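Note that one protein chain is taken out, while the other chains of the complex remain in position.
Letters A and B mark the chains as written, and numbering starts fresh at 1 in each.
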Amino acid sequence: MSLAASLMNGLNLGAIYGLIALGYTMVYGIAKMLNFAHGDIIMTGALTIVISVHQFGISPWLSILLSIGVCVSLGVLIEKIAYKPLRKASSLSVLITAIGVSFLLQNTAQLLFGSSLRSFPKAFQIPTYGIGGFELKGDRLLTSLITALLMVGLVWIVYRSKVGLAMRAVAQDRDTAELMGIDANRVISMTFAIGSALASVAGLFYGIAYGFVGPYSGSMPGIKAFTAAVLGGIGSVPGAIVGGVLLGLIESFAKTYLSSELSDAIVFAVLIGILFLKPTGLMGQEIREKV
Amino acid sequence: MLKISKQRKRWFAWLLLSGVYIVIMLLMQEKMLSRHAQSLLVPLCINIILALSLNIVVGMLGELSLGHAGFMSIGAYAGGVFSLQTQDYLPPLLRYPLAILLGALVAGVFAGVLSIPVFRLKGDYLAIVTLAFGEIIRSLIINFAWSGGAAGLKGTPRDTTFTTAYLLTVLVWMISQKIYGSRLGLEMRAVRDNAIAAEACGIDVMNRKRAGFIMAAAIAGTAGVLYSHYYTILTAGVFDYNRSIEILVMVVLGGMGSMFGSVVSAITLTIAPEALRFLNDYRMLIYSLLLITAMLARQSRIFDSLKQRLKEVKRPHGATE
Partner (left out) sequence: MHFKQKWVFVLSLLLVFVMVTGCNQQPVAKAPVEEVVLKIGGSGPLTGSAASYGTSVKQGAELAVDELNNNGGVAGMKFELLFEDDAADPAMAVNAYARLVDQGMNVSMGTVTSGAGMAMTEEVKKDGFLMLTPSASQKEITRYPNSFRVCFTDPDQGTYAADFIKTNDLATKVAILYDKSSDYSTGIRDAFVAQASVVDLNVVEEQAFTDQSNTDFSVQIQAVEQSGADLLFLPIYYEEAAMILKQSTNLDVVYFGVDGMDGVIGQMGSEYAALTEGVMLLTPFAADSKDEKTVHFVEAYVERFESTPDQFAADAYDVVYTIAAAVEKAGVTSPKDKDFNEKMIAAMTQIEVEGVTGTMTWSEDGEPAKSATAVVIKNGKYVAFER
């Protein structure tokens, strides 16, 4: 396959990864925790759309709103019930809980909706254009556009708004921020809300891109999102996009020139490699630990 | 409290261990053990070994390893391939222990290699890297012919019996106890509780973490050999992320760091799903709920006991209140 086609493919992949990584990196940057369940919230969003359109006949636009609503409520709920009580606990406990939440979402979805994949509604179909032998996927174009817009919006919120100021304060030093009168709990809940909203949008585009969604569809995107976020520097919003595109390119080239079956192993190996060489990612900052 | 001497305690433990074995063997002889119960004996031992091994990493070191099943599979394949290659010219009495040692060795080597990048990282990252490792191993196994590919490794000699499994389990238990009580164990726990303070005390943190990780992996490898020589077939799908989580649940529920707890919860979580087969649909759901509630409960308990201790500290000085 030609280099250009492979490149195009990589960008196609990267568009989705960047979007998924955005929510992930945001939550990590501010709440300082890896929300293992992020991928599963993506799945929830996508499934909500599928079920509401196919089973309840809700209109596509409304289903998107519904999906955002469901994801945001879910994210905030999870934070309140499972993560907040463990704020003072060791990170090990939080991690284990996050895994528990992830499993909970997957298996609840499976019990409610069965383990088979479900077809994503045709209403969301976006055509693919063949231009000069390349496949220009309309849906990836849209994904990239939306991701770019979201990124701009996010950067604006985080760096230009009062809420964003509070977020950055909490991210830097939670206790001091609280001393300064910031309600850290509210800030963190807000962070999860935004992150989950991003996840639901990611779910929409995931469904459009791949055509089918099932209860376990979220776990691989979750890991890839983490990889993308780490590649670009976790906690950095633009880094998520850079990381996503980079990951897409790596995966595409690996599939084309090395082996399509081993591509995932290669991606994981890249993750380990990056963490080994530059643990804070390409655009991340050095963390100095004070005793 | 009865003052039982250490000698007495040890003697009692030996009695208990051999007693359990004899009882089970007798039941089997007299055909009083249902076929179903019999089929669980070896898996029970395997799970106990796995739980004990993960406990070293999660309980003693305080790190989350999500790819532990990967070490089990490495050991299983290493031992399996060895047995298959040598089954024509080595007697089982020699071949089987060698297979077990090889499984432990290869798993340990892999852990050693992995620990180089892994322990540069902190909690979250470490967990993800171990997850990535588990998936890489699975991918390699599926894709390469020597491991039988998708169809798996078939026809490993059936060397594992309840007796051998039980012996290995007791051995692992003894080793774990030794580690726990040794200076190494103490240092590992110090690293878990406060790595910076431990380093300030002169403990080589990186080294200790590596040591614990490698030992845990080697033990998991032996469990893998037990597995492959009992079920005589190995497929990559058996040692996946879900498996790693199942072992994690055992360790967490048993109380992280508690050896006895790991054993008990391994027994419970091996028998319960089989005894309660009608709940199979909900099994993973129940596990996830158990994980979450265990973490939440643990958290509040620490708070409670802290509060209590604070109260008790105040009272003696409260004479003037």
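The definition used in the following text is that contacts are C-beta pairs under 8 Å (C-beta built on N, C-alpha and C of every residue); 3 or more make two chains touch, one makes a residue touch a chain.
Predicted model only: the values in this text are computed from it and were never measured.
K.L.:
For a quick check of understanding: of A:Ser102, A:Thr143, A:Ser236 or A:Thr256, which residue touches the chain that isn't displayed?
P.N.:
Answering carefully, the residue with contact to the hidden chain is A:Thr256.
K.L.:
Which residue from B:Ser53, B:Ser73, B:Ser115 or B:Ser139 sits in contact with the chain not drawn here?
P.N.:
Checking each option in B:Ser53, B:Ser73, B:Ser115 or B:Ser139, the one touching the absent chain turns out to be B:Ser139.
K.L.:
Could you please point out the chain B residues that touch the chain left off the display?
P.N.:
27, 32-40, 43, 135, 138-139, 142-143, 149-152, 154, 158, 227, 231-233, 235-238, 253-255, 258, 260-261, 264-265, 267-268, 271-272, 274-275, 277-278, 280-281, 283-284
K.L.:
Could you please point out the chain A residues that touch the chain left off the display?
P.N.:
Touch with the absent chain occurs at residues 1, 5-6, 9, 12-13, 54, 114-117, 119, 121-122, 128, 130, 135, 209-212, 216-217, 220, 252, 255-256, 260-261, 263-264.
Just so it is clear, only the chains that are shown with their structure count from here on.
K.L.:
Which positions of chain A touch chain B when the two form their complex?
P.N.:
So the residues of chain A in touch with chain B come to 28, 33-34, 82, 85-86, 88-97, 99-104, 106-108, 111, 219, 223, 226-227, 230, 259, 261-262, 264-265, 268-269, 271-273, 275-276, 279, 289, 291.
K.L.:
Write out the stretch or stretches of chain B touching chain A in their complex.
P.N.:
Result: residues 58, 62-64, 66, 116-117, 120-125, 127-129, 131-133, 135-136, 139-140, 142-143, 196, 241, 245, 248, 252, 256, 281-282, 284-285, 287-292, 295-296, 298-300 of chain B touch chain A.
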